[in-house]
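Structure in C-alpha cells, see below.
With one protein chain held back, the other chains of the complex are shown just where they sit.
Just so it is clear, A, B, C and D label the chains in written order, and each chain counts residues from 1 on its own.
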C-alpha cells in the first residue's frame, strides 16, 4: 500500500453504471518520511475519508477487495485512515 | 484511476477477435493540477467519451470490469467522464 | 494498451511447458506521437504480427485473455496490429 | 519479489473491516547490492517480520496469496525474511 494525503474531490456524472454512488477522492502520494512523493491518483473511498486526511491506498486488483468496489472497474481504493507511523523509532506523523 | 484527456482515435482491423467493436482512444494523462503528466495510453472507451474530453481511466485487471471489456485482452478502459474536480478547495477543472 | 514497434524475435527452447508453440517478439514502445518511448518488452504474438509492424500490446493479467495465452505465464501480448491513429486531428501513423 | 528493509510500523484504527488484526510495516526497498533503492511501501506482515529485518515482499495480486491476506484489499505483503543472498559469487548480506 502507499501513503497519501486526500487533497480534493472529483465528480463524474457519466460513468460505468456499477460505479454509481462511489466517492472519488484526489490523493497525492507521500513517501515514508511524510513528504509528497510526486505522484497522484484518483481513488475510491472505502472508509469514509475526507480532504486533509492521511490515508493508505491499495492499487491494482486489491482495489476491488472492499465492499464498495467489489467487481467494479476501480484500480485504486482508500482502505485505511492512518493514525500514526514511525520510521527508525521516530514518529513521522500523528493524526491531529 | 488516472486522469486523462482524450486526444485522438486509433484504428486496428487485425486484432484479437474478442476486441471486435470496441473503440480505441488515445489518452494523454493529466496530473491532479490538470497539466499533462507526460504519459499516454491507448484505452478502450467504456462510456461514450470523445476527443477533447477529460476522463478517468482504470488500468490493469480493473479494465476488464466493464460491460464492454469483460474477459477481453484490455488493460486500460475509460470508465468515467469528468465533470469537475477540485484540489485544496480550488476548482481545477469544470467541463465546458 | 501501449503502442509498440516489433523490432525482432526471440528463441527460447527451455521454457515452462505451457508456452510451447508461442512466438516471442521483441517490441520497443512508442509514445502517441509515434516516437520511441524508451521502454521495451518481449511479448507473445496473439495476432500474427511481424518485424516492422506497429502494434498494440496489453500487459498484466490482460495478456492472458487471448486464445494463445490463456492460463499461461505470459504478462505481455500483442493483441492488435495498428492501421492508423491520429492525435488532435493529425494523422500520426498509417500502415504502409 | 523485491528486497526491502523494515524501517518502521504504522497504525490505522479506521480501516476496511477485513484488515482487522493485520500488522502494517513500513519498508524501504533495497537493490540487489543491498543499498536503498529509493522506493518505499507499506506492507502487511505475513511472516512475523520486525523492524530492522531484511525481507522479500510481493506486490499486486500475489500479495493476497498468504493466509493473512487472502481476499483482503492488500497489494503488498512480506512473505519471507532473508537469511542471505549473493551476487556474482560475492555475499551481499547475511542476517546477523
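Observations on the model:
Assume a contact is a pair of C-beta atoms (placed from the backbone, for glycine too) under 8 Å apart; a residue touches a chain by one contact, two chains touch by 3 or more.
From a predicted model like this one, the values you see are computed outputs, not experimental measurements.
Touching the omitted chain from chain D are residues 1-3, 31-32, 46-48, 56, 58-67, 77, 79-89, 92. In the full complex, chain C contacts the hidden chain through residues 7-19, 24, 26, 28, 40-43, 51, 59-61, 63-64, 71-76.
Following the convention adopted for this analysis, only the chains that are shown with their structure count from here on.
Taking the definition of touch as given, a chain qualifies here only if it contacts chain B and chain C alike; none does.
Averaging C-alpha coordinates per chain places the centre of chain A 20 Å away from that of chain D.
Distance between chain B and chain D, defined via averaged C-alpha coordinates, is recorded as 32 Å.
Among all residues of chain A, those that touch two or more other chains are 59-61, 63-64.
Shown here, the protein chains touch in a chain-like sequence that does not close on itself.
By the contact rule set out at the top, the touching chain pairs are A-B, A-D, B-C.
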